[in-house]
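For this depiction, one protein chain was excluded, whereas all remaining protein chains were kept in their positions.
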Amino acid sequence: MSERFAYTEDREVYNTARAKALESLLIEKGLITSETVDKVLKYFETDMGPFNGAKLVAKAWVDSDFKARLLADTPAAIAEMSFPRGMAGAEGENMECVENTPSVHNLIVCTLCSCYPWPILGLPPYYYKDPSFRARAVREPRAVLKEFGLVLDDSVEVRVWDSSAQIRWFVLPERPLGTEKMTEAELATLVTPESMIGATKAKTPVSV
Amino acid sequence: MVDKVYDGFYIYFCSTGPDGLGEAMPVHRVRFDPKDIWGNLSEPKSWVYADIFETYLEAI
Partner (left out) sequence: MYTTFEQFAAGSMLGKTDALPRSNGELLFQRFWESRAFGMAIALSKKGHYEWEDFRQKLIASIAEWERQHRKDDPDWNYYQRWLSALEHMLVESDLLDREELDRRTAQFIGCNSLIQ
């Protein structure tokens, strides 16, 4: 598709018109209804987002048997949580969990596009889709993590998982110290989407 | 995409089965050190894991 306009404002006008034109044509052709797109968007607002992932991690933190199941057979363990799966088909298959430990830190990237485990994290944040992040995460992960505010000792092994094929990787972050008395619901508030991509660690209780 | 297997790459054989496009092509999980491709980097102890279709790999 060639760009017709060189300037940002014109491009926004053009894109808006293009998307409206596309939607109106699809509705006229009976391929979608006037409510279809709104339904899809609503689903991602309410049913499919990082709140699911946070619950998953919190449960793994308190229940070591569940954690073992999560690492051994990720899709089966996720299925135990009964998360909504309506839109999952697209990016909800073949999810695999890798565990962060004091000696191993995992980072997820999709070098080719933006593959992401939608059912548990919703849609990817802007940095995950950024061409620089996608290129640099595989080349110099420690430098990238430093920019995210995470400095890892040289003795920690860094593993970068490229989700460009079938598998949709995500991270089980380390449980922060000082959380022994927290409930599962409280623990879930410490789990950020960035920590499940490995760009950061989970939040500590002090910063909540 | 890696189109050749380099010395020092570790291959984990794991076929993930059909990908919905009809044919089942084996996928190999390749682990490599970024320094092997982008030699001018100096980060220690980093590994990249990528799943690559067999067709893109050459046995050495």
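We call the chains A and B, going by the order they appear; numbering starts again at 1 in every chain.
We adopt the following convention: contacts are C-beta pairs under 8 Å (C-beta built on N, C-alpha and C of every residue); 3 or more make two chains touch, one makes a residue touch a chain.
It should be emphasised that the depicted structure is a prediction, and the values quoted were computed from it without experimental measurement.
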Quiz prompt | Hidden-chain contact residue, picked from the options A:Leu25, A:Ala72 or A:Ala185 | solution = A:Leu25
Exercise. Among A:Val37, A:Val104 or A:Leu152, choose the residue that contacts the chain missing from this document, as touch is defined above.
Key: A:Val37
Quiz item: Which residue numbers on chain A touch the omitted chain?
Solution: 1, 11-26, 29, 31-32, 36-41, 44-46, 49, 87, 89-90, 112-115, 122-123, 125-127, 129-133, 135-136, 144, 147-150, 164, 192-194, 199-200, 207
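Quick note on the criterion: only the chains that are shown with their structure count from here on.
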Quiz item: From the C-alpha centre of chain A to that of chain B, how far is it in Å?
Solution: 23
Quiz prompt | Interface residues, chain A side, partner chain B - complex | solution = 94, 111, 138-143, 154-162, 164-167
Quiz item: Which of the residues in chain B come into contact with chain A in the complex?
Solution: 16, 19, 27, 34, 38, 41, 43-53
